[in-house]
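All protein chains but one are shown in place.
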Amino acid sequence: MHERLAEHDEHHEWETSPWPLVLSVGVLFLGPFSFSLYFVYNKPMLAVLSLGIGVILTVLSIAGWIRETVKHRLEHPHVHLQGETVGLGLDAMQLFIVAEACLFIAFFVAYWVTRLLSPTWPPAGTPHIEMVTPIIMTVILVSSSVTIHLGEERLNHNDRSGFILWLVLTMVLGAVFFGISVNEWTHLMGEGFTFKTNIYSTAFFSITGFHGSHVFVGLGMFLCALIPALFGRVNKTFVKSVSIYWHFVDIVWFFVVSQIYFW
Amino acid sequence: MNASSGLAKTLKEWIFTIDHKRVGILYLVGSLAAFAIAGLMAVLIRIELSTVGPTITNPGTYNVWLYFHGAAMILGFQIPALTGFFANYLIPLQIGAKDVAFPRLNALSLWLFWMGIILALLTFVIPNPPDIMWTGYPPYSIKSPGNTAFYTFTVLIMGFASIAGGVNLITTIVHMRAPGMTWGKLNMFVWATMCAFILQLIFVPILGAAVTMVSLDKYLGTSFFSPANGGDVLLYQNLFWFYSHPAVYVILLPVMGIIFDIVATFARNRIFNYKIAVYGGLIGIVAISGEVWIHHLYASGMPDWIRIGMMISTLLISIPVGLLMISLLMTLYKGAIEYKTPMLYAVGFIFLFLIGGLTGIPNAIPALDLHIQDTHFVVAHFHYVMAVAGTFAIIGGIYYLFPKMFGKMYSETLGKLGFIITFIGVNITFFTMFMVGLNGMPRRYFDYSHMPALEHLHRIITYGAFILGLGVLITFISWIHGLIAGKKAPDNPWGSRSLEWTTSTPPGPGNWPEVPDCREFDPYGYGG
Partner (left out) sequence: MMRRFYQLVVLLLLVLLPAAALASEGEGAYGVHDPAEGFKHLWREVMIDITVIGIIFALITVYMLFKYRRKHPDQEGKPPKLSPTSVLGWALIPVFVFMADDFFLAAKGWTLWNNYRTVPENHYEVQLESQMWMWNFKYPGGVQTVNELRVPAGKPILVRMTSRDVIHSMYLPDFKVKEDSMPGRITYLWFYPKEPGEHTITCAEYCGILHSGMAGKVIAMPEAEFDAWLGGEIAKKGGAQS
């Protein structure tokens, strides 16, 4: 079909990868199927089943994806076709963060609109919300931002083990943060402050929840950086991207604390 | 190697492909499927409306059809066809890149889009399917017995796919242009699509948030939109249209880009006043598109001052669009126009878009919109501008790229026949629809027994829809015929100067032996 190309082009095969397809099927089970099986058609068993399938497919495909890209970089170190090798990952992540920011903006707008429309604030049914926890959480998250930064520093000095150390520390801090907020949720719900309570609970749970999910995703991405790193394969661009993502999550937290908790 | 394993290999090379051209073509397949099915829904809708009272179905089913028609046509057909197929196929070829920045991510967007299509199609098999229309306004979308979660997730999945696509292609355009391919030289299509992706990047998350809130309210009991508990119903409409108005320009911008490239090629002429078209037209649209959403809420009881304010901003959109129209028309000036099928569609576009765009003006004036809001007048407006002009651009663009994509020529006679019938069909259908709307026929009506006088007009619309459907059918046939029986296409059948035509036909992996040198190059360098 394309002999003229075949002579020069350094890889004249069509590149393929099964993982994007597998991943999106996984997403289909993970999201819509399990959700609507549980909430719409209340079939908990089936919901759990499709959740399981989803998780397996997702994890599998992400792992495969990482292996593939790592391998690819080893095989053609100089191919300026794969964005990862020319370090475009960073720019892409910045664009993605713009989108993420808009997501949070939408939720904060919803929060402020409903709050300003409501006659009394906090609305009836709101229990006293602990003000120490958020401060502790802030400290933890900020320090995790610092640790990952130090990790990058080590990386620039090509000190892999040092980097891994800081990375692990960061992940621990992130996990602790996550744990605390889960704990806080259960506590509040114990006090009868649930999604259903009032407009403040609506905003509180949805916004902290969304932020929490972002922390979770951040941890996942750190894991995707850690595992190859343990095998001596560090993709600097990827690490940089993940860490700015982490800083972003950190900054969002400032808005959450100041506006949801204290303001 | 033997045939079967050869077949397996090609199959693998298509399904697992991460090459931007094949990803693009797979996008095309999916979006055309959505178009065909949603179009058949439209024909059923028309049959239902052709007589007073129930004709072939009951209200419940009608609403599901209409929900699917709207959602699938916008989310499943036009946005993917434009920002998926055309963008993926053309942009790397037009900027001289070997592929997009993140081929795997690209494939992920593709398959997520396909999952969205599947999710949408499940509407027809699941018990109590969504019936909340593509706008999904609460409280109805929360009170509805239908499966609103599917609506939410369709939007979320498609949305994430297009955000990922946007990230991917913007990075590509910014960083992977061939040496010498300066911003001042980019094809109009590249500029236009880049603007569209910027809009997607900023506004899709807003929509994602809005539809998520709906499902949170419905299934987790939060109260964003339930006034009883301190929520506000208009909040949703504002968030939704804050995305969905820019979304219509996400459709319009690439469409304009395609039309500009087709016209430049077949008129063998420069884009007239390129700089103004780009910085005034395209970027002007991007700049204004975020400040006009209230024009969908003129009758929703928003404060009067904001309705007036956004009337003015809405009217001002006619300025950048007008600049684009002038550049488009003047590109014909002293050109050498050849009427191949793609050019016919481009010409059709000009007239249809004029009708559609100009009928946006009465919509834009609240005092007039109070009468026509949510009537078939609006339906006719956006069918002319989006469903018809937009689809004409897409069909024309497919004809335009057909030789490059498949290495075969389509049949001109079939193509032109399809064009003529479709052109007649759309005008019968949607021009009559203006009158129906002006006579007070509201949208989303299964039946109109309390205004029976409108029956004969509705009849005419239905006949028109059949003619139109026939035209589309012929178009499909011409493509299949071209794929099977078309004769071999040369590398550059149109004698275009644009970069995508310098590849072999069809282009192989990596597009060019080496990244082309574009220092001397000019995509519109006609007439010396």
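Letters A and B mark the chains in the order given here, with residues in each chain numbered from 1 onward.
We take it that a contact is a pair of C-beta atoms (placed from the backbone, for glycine too) under 8 Å apart; a residue touches a chain by one contact, two chains touch by 3 or more.
Remember, it's a predicted structure, so these values are computed and weren't measured experimentally.
**Student:** Quick one: jot down which shown chains the absent chain touches.
**Tutor:** Within the full complex, the chain not displayed touches B.
**Student:** Pick from B:G290, B:P442, B:P493 or B:P516: which residue touches the chain that isn't shown?
**Tutor:** Of these options, the touching residue for the absent chain is B:P442.
**Student:** Of the residues B:V29, B:A287 or B:I337, I need the one that contacts the missing chain.
**Tutor:** B:I337
**Student:** Could you tell me which of B:I15, B:L316 or B:M435 touches the chain that is not displayed?
**Tutor:** That would be B:L316, which touches the missing chain.
**Student:** Which residue, B:I15, B:I47, B:V174 or B:L234, contacts the hidden chain when the whole complex is considered?
**Tutor:** Only one of B:I15, B:I47, B:V174 or B:L234 touches the chain omitted from view, namely B:L234.
**Student:** Name every residue on chain B in touch with the hidden partner chain.
**Tutor:** 59-60, 63, 131, 133, 135, 137, 139-140, 143-144, 227-228, 231-234, 267-270, 272-273, 275-276, 280, 299-301, 304, 307-308, 311-312, 315-316, 318-319, 322-323, 325-326, 329-330, 332-339, 347, 350-351, 354-355, 358-359, 361-362, 365-368, 370-371, 373-375, 439-440, 442-448, 450-451, 495, 526-528
Here, only the chains that are shown with their structure count from here on.
**Student:** What is the distance in Å between the mean C-alpha positions of chain A and chain B?
**Tutor:** 31
**Student:** Which positions of chain A touch chain B when the two form their complex?
**Tutor:** That would be residues 1-2, 4-9, 11-21, 23-25, 27-28, 31-32, 35-36, 39-41, 65, 68-69, 81-84, 86, 88, 91-92, 95-96, 98-100, 102-103, 105-107, 109-110, 113-114, 117-118, 123, 194-196, 198-202, 205-206 of chain A.
**Student:** Across the complex, what residues on chain B touch chain A?
**Tutor:** Contact set of chain B toward chain A: 12-13, 15-19, 22, 98-105, 107-108, 110-112, 114-115, 118-119, 127-128, 147, 149-150, 153-154, 156-157, 163, 166-168, 170-171, 174-176, 201-206, 208-210, 213, 215-216, 219-224, 229-232, 235, 239, 504, 506-510, 512-514.
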